[in-house]
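Shown here: the complex without one of its protein chains, the others still in place.
Order as written gives the chain letters A and B; numbering starts at 1 within each chain.
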Amino acid sequence: METLIKDIGFIIGTTLMYSTPLIFTSLGGVITERSGVVNIGLEGMMYFGAFAGAAAAYFYQDPWIGLAFAGVGGMILGLIHAIACVSFSAEQIVSGIAINFLGPGAALFISRMLFDGATQTLTIPNKMPLPLDFLFGEGNLFPSSGFMDLVFNRFATVYIAFFLVFLVWFVLYRTKVGMRVRAVGENPEAAMTLGISVTRIRYGAVMMSGLFAGLGGAAMSIAVVSRFSNTLISGHGFIALAAMIFGKWKPQGALLACLLFGGAKGLEIFLGSKGVPIPGDILAMLPYILTIVILVGLVGQTTPPGAIGKIFDKSEHS
Amino acid sequence: MNSIDFSHKAVEMVDVVKKFGDFTANDRINLTVHKGEVHALLGENGAGKTTLMNVLYGLYQPTEGAVRINGKPLSVKDPNVAIKNGIGMVHQHFMLVEPFTVTQNIILGNETTKMLGMIDIKKAESEIAALSERYGLAVDPKAVIQDLSVGAQQRVEILKTLYRGAQILILDEPTAVLTPQEIQELVGIIHNLTREGKSIIIITHKLKEIKQVADFCTIIRRGKHIDTVEVDQVTEEDLASKMVGREVSFKVEKDPQPQGDRILEIRDLVVEDSRGIPAVNGLNLDLYKGEILGIAGVDGNGQTELIEALTGLRPAKSGQALVREKEITNLTPGKIIQQHGISHIPEDRQKRGLIFEFDIAENLILENYATEAFSKGFTLDFKRIYRNADQLIEKFDIRPQNSKLAAKALSGGNQQKMIIAREVANDPDILIAAQPTRGLDVGAIEYVHKALVDQRNQGKAVLLISFELDEVINVSDRIAVIYEGKIVGIIDAHDADEKEIGLMMAGGTA
Partner (left out) sequence: MTLNREYLKEVFLKGPLGLTVISVVLGFVVGAVVLLIAGFNPIEAYMAILRGIFSKPKYMSYVIIYATPLIMTGLSVAFALRTGLFNIGAEGQFIVGAMVAAMAGYFIHLPMLLHVPVCILLAASAASVWGGLAGYIKARFGVHEVISTIMLNWIALYLSNWSVTLKSFGKQGTGKSYVIQETARVDLFGQWKITEAGIDFIRSHRFWGDILKSPVNVGIIFAIILAFVMWYILNKTTLGYELRAVGYNPHAAEYGGINVNRSIITSMVISGAFAGTAGALQVMGVSHRIAKLAAMEGYGFDGIAVSLIGNNTGIGSVFAGVLFGALKYGGSKIQDAVGAPTEVINIVVGTIILFIAMPKLIRMILQARNKKG
């Protein structure tokens, strides 16, 4: 019984850890798509954020500085996407594809410059702290490796991610700025005629999505593992994108979808550690199959923002 | 006449020029509107009325010329400046955020906030309730826009401008989507507004409404200022000829024609709209050879769903449509076109009717590309495709006469000619024409009406759906009135009385 509880704790704990990078990035997706801009470049932004975060955390020996660098790095790519999509009417998916070349390209380019030609950073000395251990001392609040410890004693990024879900929800649905973002994503012409700057809102939203994706990457490179390598992100940005759609463009929905993906990963790791004779590859497939099945089941129930992906050119509107 | 304060010029636009590249949309236009005045802006589609108003509202910057508001020069560099100076605009296509509530739409861009930037929705709701009472604009502040009728959405739009303290209201084609009764309500609202000293600019091409509501009228033709007249001093005919530049006859020439056999029979048809609500709800209708049957009704009473069900674009929930006694409900569009001889001029020609990127020749074979006429086995027969195009371009006078030109390069009128050419060339037994003259200029409208009458004279059946009651009355042999998905009355066009039809369109009994 005790082992069972511990095992469950382990699975929940790993779930939270692996979900966190996805939650950050997925929230970024919610913000940008709510403003009407598709951002398939989340992957590239996350990739660059993972590198920038790990590199900065290594050189400054401080995970928080790493996190800041990651956010800013993602934001710069967001700025590029915004310039293309908002100011120059770019096809949003195409611009996103470009970001997915630029992000990894820039990350590996700089990595080779800084780390003697290697496409990975060195191990960072200080990982993301565990705030409960920091506050109460290790093992003081909950017994080490007990259920409570396994579930609640997680990296700071996990807490931040959950808080951000609430924050993004609050801003989008309760505040002036959020209402404007959603209005721009539904009907930019209407917003424009009321004197709202579609350009400014969309620049802001797309750059925020870059910031969040960058943080997501760092949550991977300086919390889940402790360095960046060239295969670390491989596809997580895309999964976060799917989670956002899966979660019906809502922060709380995206959270649940990310937990599902993270949960599958947690289960895979757990069963792997127990030597359960289910092939890991088959297990790894499950969340993706599940996503397709659930999306199929959601037929007609997902309503994306009204103006999503549509190029808004002020001069063409009357 | 309204109580106009002639000493107070609310709006002055002086020699306004607006160019888009080489195209001059407004060429030295002057407009003066006084406090308390209703001023109509009359012109054909594309004459430049909306452009001029967009300049006033700050959506466009004038190339030359000046704007003065309440006597003071003003550079309206964006809508914010317009709003701050008491200008409000209700666009023809409503600028509403569909999933938002009435209140959210009204306060957007002008929100009252509490701490942390939180919106004070309670306060806003009570303000809006007070405002709507004062001006007689009944609307529930908590309702979601997509659940509201078109008339109610328009009231929201007007409230939006009043909430921002508008003194000058621009209404762009405000009656296009309203029933005759709703139009009367709007007239009442407009009088309420002028009584409070507001100035109204109303963009329209409907002469009757100008006579009814406006004090002055400025006529624009091809971007040029033609005249400004006092409405009481002119007739509708005067206005029409100023608008078009020549004498116009409103009557469509057609000889009486005996009614032929029944060709289309619709029985208890039920069709759901995209939200799953029955938009066509137990509709019965017969169509005979050699007649034009016009369907009169306000937008949103099931017309679109009826057409889509008849052409296979939308499934019928129950009931039947029979062509020559054979059921066509829930067949594919291809089968209906090829085997049952129904052709269709779609209401939204840019969405349904043509493919922008295809050239004229490719567009002209949209329904027949795979028939023997234009293909050999799996491959297309381009020789015949282009020969066909050249013939139709000649016969239907599509300009420019270049079959390799992309459809997007054509004017609206010529795009419509292209669609009519294609549909008539199918030699259909039934031609469904939905809003066939929307957005066209007078010359093109005459052309379209003649094409419909030609079909009828050849013994074909024509089903005309239009929101313009005048068009239905002028072109049809019989008129069926649709209301909430049912035909509520059928009238012979000779005996048509506009008031009576109007009442039926609004659900009243004649």
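Please note the rule applied: a residue touches a chain if its C-beta (ideal position, glycine included) is under 8 Å from a C-beta of that chain, and two chains touch if they have at least 3 such contacts.
Only a predicted model underlies this, so the values are computations on that prediction, with no experimental measurement involved.
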Item to check | Hidden-chain contact residue, picked from the options B:Lys351, B:Lys383 or B:Lys499 | outcome: B:Lys351
Checklist entry - Which residue, B:Val17, B:Val244 or B:Leu366, contacts the hidden chain when the whole complex is considered? => result B:Leu366
Next on the checklist: If I consider the whole complex, including the chain that's not displayed, which of B:Gly282, B:Pro333 or B:Gly507 touches that chain?
Outcome noted: B:Pro333
Checklist entry - For chain A, which residues reach the chain that was dropped from this view? => result 40, 80, 84, 88-91, 93-95, 97-106, 108-109, 111-113, 117, 231, 234-235, 238-239, 241-242, 245, 279, 281-282, 284-285, 288-289, 291-292, 295-296, 299-300
Checklist outcome for this item: Had the left-out chain been drawn, it would touch chain B at residues 311, 313, 332-335, 337-338, 344, 346, 351-358, 362, 365-367, 369-370, 375, 378-380
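Methods note: only the chains that are shown with their structure count from here on.
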Checklist entry - If you average the CA atoms of chain A and of chain B, how many Å lie between those two points? => result 45
Checklist entry - Which chain A residues qualify as touching chain B in the complex? => result 171, 174-177, 179-180, 182-183, 186-187, 189-196, 303, 306, 317-318
Item to check | chain B - residues contacting chain A, complex | outcome: 50-51, 54, 57, 59, 78-80, 83, 89, 91, 95-100, 104-105, 108-111, 113, 116-119, 160
